[in-house]
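What you see is part of a larger complex, with each chain still in position.
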């Protein structure tokens, strides 16, 4: 291909896609001869291709799973794991809902736990002073990283959830659903709340009854005060690709610009320290996952990276 | 000359056989691709549970692998779509063929064909944002996500399959039959349904099969507007999930691809395949039986 | 005397006429609602830059240049593959193979294939074209997958169209010493042109709108260049639209609507050509 | 043997069918030019003339069958029992039931033989099974087909020979007991034996029915009709008693045509 110096193939998560797209768009400005392509086949689909050596970089909205690590060993593929942004999860209700002032993790658990299925169906079962109205739940599609994360954070175990709620992969559908349902409650990516503020009412979260009710904002998410509903997003780089100069250039560019671009596209930047440490990792071709055998919920990226650097 | 023309005839026939066999190869390919993972799936999940369990929760902590809820959702939405599309589609075809002027037909037929060209994402949001609220005015108990609304919209989407192909079939009925019918004093309605439709039955049935097949395979509309809840119900007012929706959802999601969760889509896929296979065989049987009598 | 029926024969005819007009109106109104809705949402974004810009994170700068090019290329290869094969297979099944078992088997097969969800074609294409044949994320792999997807529609409608050609025409041609193939090519196919066109219209529409199987066989979302050959990577308009509809920013939703308008216009033009040919043919043969 | 044709005195003075200055266009092309004719009740009229002269077209005017063809324009009056049938108030369907029609090419429905004949009764809402069965048998007997098909009444009408098909179409028309019968070369696909039977049937029927028949067979016209109309290029050239037409036509064109053909 005539004028191109090199190709970078990226695929994977739809949640990370906007950031990678933005980075690639900017990268095109400075290195137009490098052909960067980005696909959206989901985190699972991305890893599948990644582990078959079909792509250089995989976007992921969750850390690589055990079975995927297993496969990487079998196929002899080294990967470098780099967190690139946060995705805050917003809990929202209809603006017509006047009684919900905040929710505790405990209450969210009561709403969403598997035991509540067909049992907790009315608002007054959550708090007796709330009206005796049906509780209609909207949430992430069960094959998404958001679902895995939310269930782990709220119910203590990934995929542990009641099943009688309206699920969708597409957060715009959930927005649509809850905005017209007085008795509805939904969780989805923070950006979807930000873009639909007028149609929704944001619910602040208390970790427990004593603590303060925190609204998710860029600030509270980045600093880790909004707990436990913020999850990190990653890119995974094939070690062999990481040795190619223009890919090194790209990753460097990615980490330098991720913070600014994340704000622009509506997700949350990580602390700048995290980008620095990640770049070190990349330069040293440090493979493996910092989340192997660790829960991702409430994890402090900075600590984990420091630990790992030792 | 004679020999060479014979040879080229033979060659053309061989090429055509090869073309026909591609469809067989496709089927084999699909079955093969689906069965490898399905076999692995059934190594971990009992077949009996698969067909008798009333819950489908492979992506939940408490896993159940009963296909029935998905099958029910598939059947339910397809039936609703068929109930909308068949009477409407055939009536339009008959109207265009028997009642309307040539000009009207020549204009309306292609316009209706646009319905088949609209991306299904559009239909999905149409069902969710337009049809569901409208239906809720009539049926207050209707939940925001339900089988009825996407079913109706799917029906609208497949109308042109039925209308266009049926109208072609009606058009192909010899004029002399229509004249014979009118000559006996039959009115348009009688001519249409007692003479033309029976004479074009084969084409009409094919159009219906094609349309139903399209509805069975449809994904986005249901994914957006039905709520993705695998409920074992035939109540159109409830939220449901179909096999195809489930397959797309998982195959494009975050699920690790060498896991049991991921393999569920192959088992579900093969179920759908078997289901359509049975359906097609039944309709073929009906068609053949009907046709043999007077062709 | 038999009891008088509720409606007289004449009444029934009137009722049906009104009902059928209502049906037609219903379908047309639905279409109009859809089209108006999309136009209201998307028309504002439809300017020249929308056609010439590369994908961008800024909705108002993002365009469909590469997606449109990818779709055209994809469709072209799909039709080049699917039309001849589909039509030939349809002919074979109708004109040659009515007797043998193979044909019956193939026949049932085909209606089955029409009901296979499109993602499953994606999975098949991924295994066979992308991986086994080593075509990778190429336009060719995508086209071959779409070809398999639309082939049943083409085959079935071709069959129905040729079935409708009266036998007396075949006999006349054969009586003049035409070979079977000559009869088909010169008499049967021209006489069934209209029906075959309907199949092509429906199947092209189907191919244009597909998203899911293409994502599975590796159509990408962000491709800032035009494909240069059948083995190049690509994106396609429906994928771009799909991607936009799931973004949170209102601007992308508008883009999606604008993209849909373009997609529909594209379909109209293609269908328009096919319909023009079909109508010309209807007139010519005076059917 | 067939009875003699009526002479002018015997003709019913009542006019059953009539056309006045009828012009018919297929789009631009004029197929009928100023045709005026009066046909008495209970007579047989034969239309003769070269191929393409408009016989079929004119016949179809009495059934409003040309309505079905787009682009046909009709100008002038067509009257049945002194009622203009192209008037708006006329219920064309009701009216077509009184006018049976047999076409040039046999056109059986792709249904069983029985259902073909029963069709007209069924669309009239007839429900009585025994009545339908009796009528079907009667009609098939009248059309000289009963013996050949009585054992295969429920087989497809498509699988019988051309001649059989045409007789079936006649049976189908007779079954609804119309008062007028329009026949467009009903015997052109029939062998002499069947033709004789049909001709005899026509003779039987004409006491109660008004029959118009298009034929290319001069002998047939001579044998069965009371009056004969000769058409040429869309015009009615001569219309008179059959005897007169065949023995002493007033117009030279008619004579040329008739004698152009022998024995």
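Read from first to last, the chains carry the letters A, B, C and D; within each, the first residue is number 1.
Operating definition for what follows: a contact is a pair of C-beta atoms (placed from the backbone, for glycine too) under 8 Å apart; a residue touches a chain by one contact, two chains touch by 3 or more.
Bear in mind that the values here come from a model prediction, so they are computed numbers and not experimental data.
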Treating the displayed chains as one copy of each kind, report how many of each the complete file contains.
-> A x1, B x1, C x1, D x2
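Heads up, the rule we're going with is that only the chains that are shown with their structure count from here on.
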What is the minimum number of touch steps required to go from subunit B to subunit D?
-> 1
Reference subunit A; chain at largest CA-centroid distance | D
Round to the nearest whole Å and give the separation of the Cα centres of subunit A and subunit C.
-> 37
Here the gap between subunit B and subunit C, centre to centre from mean Cα coordinates and rounded to Å, is 15
Subunit B residues counted as touching two or more neighbouring chains = 174, 187, 190, 251-252
Scan subunit D for residues touching two or more other chains and write them down.
-> 93-94, 123-124
If you look only at subunit D, which of its residues touch subunit C in the complex?
-> 91, 93-94, 123-128
Counting only contacts in the complex, subunit B reaches subunit D at residues 101-102, 174, 176-187, 190, 194-195, 198-199, 293-295
Report the residues of subunit C in contact with subunit D in the complex, numbered from low to high.
-> 2, 5, 9-10, 13
